[in-house]
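For this depiction, one protein chain was excluded, whereas all remaining protein chains were kept in their positions.
Up next is subunit A:
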Amino acid sequence: MADQPKTAEPGRARLSPRKKQQVSRTIQYVVLIAALVAVVLYADWASLAQNFAKPDVARQALPDLFTIALRNTIIYTVGGFVFSFVLGLLLALMRLSQVRPYRWIAVVYIEIFRGLPALLIFLMITFLPLALPGFAVPFGTYGQGILGLGLVGAAYQAEVFRAGLQAVPKGQTEAARSLGMSATRAQVTVVIPQAIRMVIPPTTNQFVALLKDSSLVLFLGVSGEYVELAKFGNDLASQYANATPIMVAGVTYLIVTIPLGYLASRLEGRKGRNR
């Protein structure tokens, strides 16, 4: 094979693979530069800056951007996260239970809440008082937001935990049982702690997803001291008829989400090395 003479066979490309790669790359650069030139020439930079990055409007966002909006975003997210962590673990254990009805309940829950848009859940929560007269979600808007995020997050977190629980080798349970631990005791002392360690990276990603979904609190009709970043940005933007506050809110999200994303992939990498 290697010693075949280099005559051009019919039907074969005339360019060597290396040459072809060069041509392809040159074309990609040309397209990119053309696109950039078009954007620079045709975009109305003054108008864009005026609408999306107006310094004096941005200044209006302070200090409430941090003291109210970011604070509330964190409250909703952390609350929803804790809720989804606990419910997710419970669902995962039910999903893997020997008792068939528990498995059914968990499967139904997980499928429904992963299959519906999170927004729909939030809209339903606003109708809870109508459906259940006399019932109020505790802690007002905070409670409603945390409930919505928790219910949705639990379905995803349950799948994360299920993968973690299944990844703990069977020998671990056997060792625990052979020491006289009951099935429950073995789960609690041996299996669950290991599962939780394993799922730290995907759980960090879950946290980031919840942080972004906390913007759906907007649809609970919150106001005043309850607003989180998205609602805060949207309200200010309407007030000044200018999109700058939404940009500011966006940047604030990124300040939190990007480092967390890096953290998750670092943790993932470290886990990979330890294996």
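By definition in this document, contacts are C-beta pairs under 8 Å (C-beta built on N, C-alpha and C of every residue); 3 or more make two chains touch, one makes a residue touch a chain; residues count from 1.
In this section, contacts and distances are computed from a predicted model.
The complex appears with one chain absent; UniProt names that chain "ABC-type polar-amino-acid transporter" among the candidates "MJ0042 family finger-like domain-containing protein", "ABC-type polar-amino-acid transporter", "Ni,Fe-hydrogenase III small subunit" or "ATP-binding cassette domain-containing protein". When the full complex is taken into account, the listed residue touching the unshown chain is A:Thr189, out of A:Thr26, A:Thr126 or A:Thr189.
Annotation: of A:Gln172, A:Ser223, A:Gln239 or A:Ser265, A:Gln172 touches the absent chain (contact as defined above). Within the set A:Met181, A:Ile200 or A:Leu267, the residue that contacts the chain not displayed is A:Met181.
Residues of subunit A that touch the chain left out of view are 169, 171-172, 174-182, 185, 189-190, 193-194, 197, 274.
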